[in-house]
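Complex shown without one protein chain; remaining protein chains in place.
First chain written, first letter: the chains are A and B, and each begins at residue 1.
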Amino acid sequence: MSTSVKPSGTAATRGRRRGRPDRKAWAFLGPFLALYLFAMVVPVFYAIYQSMLKVERNGPMGLGEPSVGFAGFENYSLALQQETFVDGFGRVLLFGLVQVPVMLLLALVLALLLDQVSHRWAGLLRATYFLPYGIPGVIATILWGFLYVPGVSPVTDVLGDLGFQPDFLGYDNVLWSIANIVVWQFAGYNMLIIVAQLKSVPQELYEAARIDGAGPWQTALHIKIPLVRPALVLTTVFSIIGTMQLFAEPLVLKKVAPAVTTDYTPNLSAYFDAFANANLYLAAAKSVILAVVAMALSFGFLSLVTRKQRSER
Amino acid sequence: MSATSTRTTTGSEAAAQPPAAPAPRRRKAPRPGRIVLVAVLTVAALYFLLPVYWLVVAATKSNDSLYGSFGLWFDDPRLWDNLSRVFSYDGHVYLRWALNSLLYAGVGAVLATLLSAAAGYALAKYRFAGREAVFKFVLAGVLLPSTALALPLYLMFSKLELTNTYWGVLIPSAVSPFGVYLCRIYAEAAVPDTVLEAARVDGAGEARIFFSLVLRIMTPALVTVFLFQFVHIWNNYFLPLVMLSDDRKYPITLGLVTWQQAADRVPELTQYTIGGAFVSVIPLAVAMLVLQRFWQTGLTEGSVKE
Partner (left out) sequence: MPTRRKVLAWGAAAAAAPALAGCGEKVGAARTTTATRRRPGQKVTLTFWTWVPLQKAVALWNKQNPDVRVDVQTVPANTSGGYQKMHSALTAGDPPDLAQVEYYALPEFMLVNGLTNLSEYGADELKGAYVDWQWQQGVFAGKTYAIPQASGPMGLFYRQDLFDKWDVEVPATWDEYRAAAVKIKKRGSLITAFPPANAQWFAALPWQRGARWVTTEGDTWVVDLTSPESLEVADFWDGMISDGLVSPIQDSQSAFFKGLQTGGLATWPGAQWYDALIRGNAPRTEGRWRVAELPQWERGAHASSNWGGSATAILQGSRHPVEALEFAHWLNTDPAAIDLLIAAGYGWPAARMELAGSALGKPDPFFGGQRYNEVFQLSDRNVDTSWRFAPTTTQSYAHVQDAFGRVLAGHGTLADALKDAEGKFVDDLKAKGLEARSAR
């Protein structure tokens, strides 16, 4: 009855007395595993399969009746030859290198500062900072979009009165305007993760520090920050994954910001290839490339961090 | 958690620190530092609230005063008028969208929670060959970029004729590997083996044990998983965008973007987009404010272990 997923090499602790509960486990695991395979695992393989197909053009000038054939890695090489697609990766990496640290720094600072404030205020402020997380990214982008467009935005109004002419949606600035939206949305959420970690710091450590005469700065630097490291690692990994997939914010902002092209991020490029240009197989290849790069970066980061940790012990 | 040994300072900066009172855990920072602290926290609060405040003000304005008056203060407020037009436009499609969002997020999150609870429980409380391998396999799914999946899902579902149906959105939404992880950790910690053994000795079947006993014990984790998944589905844009072409099936997110994109041809839609955003954001904001402790609890419980 057991659905074979992956043959395991772990030590067989097949309790013979527990023969019946053993099988029952699969009954509980089954529904989730079935859907998981169907909606998360199989699509990956299907995408890889589709990425290896191509449309074969026949007839004069290629305008005859088309057919589908095997492409091998042609779609991958086509995608990597498209300068704009590769530029999208560079753009997203640059975006991540700036946005993720800024956001986590903000989250960390807020978490530490909140620790210094009375319980009631801390609760209220925490809720305020967390609020943007509940607002869907596209709605946040619509709102910030209004705040960026001169004529509607009170921000540009006020800055204009002060003598500045900000061009939030200009070619050089729109990437950072998008970064602002992402920071606004997720800083509070990441702050909560850090706060949760902070709360699990045993009080004895603070007591000991206080007795030793450490001020709030030193407590923060030497105790709190090192102890929230696991939380920081977690938030960084998720932020990397999220940043690589940047899609909704540029897509919605595109309407008011002509600087956002159809290849602005790799995900946008794959989307337009599939739905605007009907290049489904190429889009599948782009999705696979994106997934591979994102996972490589997360694994790379994780192994870097764990290796550092192991060397520290 | 890796513990770092507390370093003792040689008292140079500590001299500025007044001796701490014995009872209260919190210590008040020195006065100038306190002002900076409050200032930073206030500016942060203003930053996070700015768009929401703007939204509240803008929702009360007519299309003309949107462009004419100052963005941060009211001008001839007509909130009810605007909202009634938002609701009635295009055959009350907005209400349809709201119901769709609730359907996708609500039903999806319930299904996800149930499935995750069952799977997490199985992984925590039963021993079977391949258990850790399955767990690692599921964990890998947490790292899988979800938007990279939406396109392949679309390709698959269009072969199965599941695109542009409610199921096309619900099925992927009901899968939460992160939920399985949370539930396993919680079940391991909170569900005592003794209770399970006792129930089995009493003759209860496994299913009965799960539904009447285990689920009750696991409630805090279930609430957390539900909330996580609800927000995740509610906020998800790429999946419904790719799956749905019938605008009657859109969730609010997709619907409002459609309005925003058509606003240059149909100018009233700018006002309707703002009104629609207002209606969807305010209850969400209130919910966030009220429920944020659940996230904290859930995250404290186990997600931040290495």
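Criterion: contacts are C-beta pairs under 8 Å (C-beta built on N, C-alpha and C of every residue); 3 or more make two chains touch, one makes a residue touch a chain.
A quick note: this is a predicted structure, and the numbers were derived from the prediction, not measured.
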item	value
Selected residue (touches chain absent from view) among A:Ala39, A:Leu53, A:Ile139 or A:Ile181	A:Leu53
Omitted-chain contact residue, chosen from A:Pro202, A:Pro258 or A:Gly300	A:Pro258
Contact set of subunit A toward the excluded chain (per top definition)	49, 52-57, 59-70, 72, 78, 81-84, 170-171, 258-259, 261-262, 272-273, 275-279, 282
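Keep in mind that, in the parts below, only the chains that are shown with their structure count from here on.
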item	value
Euclidean distance of C-alpha centroids - subunit A vs subunit B, Å	14
Subunit A contact footprint on subunit B (complex, rising order)	1-4, 6-9, 11, 13-14, 16-17, 20, 25-27, 29, 33, 37, 40-41, 44-45, 47-52, 54-55, 58, 66-67, 70-72, 115-116, 118-119, 121-123, 126-134, 137-138, 141, 143-149, 151-156, 171-172, 174-175, 177, 180, 206-207, 210, 231, 234-235, 237-238, 242, 252-253, 256-257, 260-261, 264, 273-274, 277, 280-281, 284-285, 287-289, 292, 295-296, 299-300, 303-306
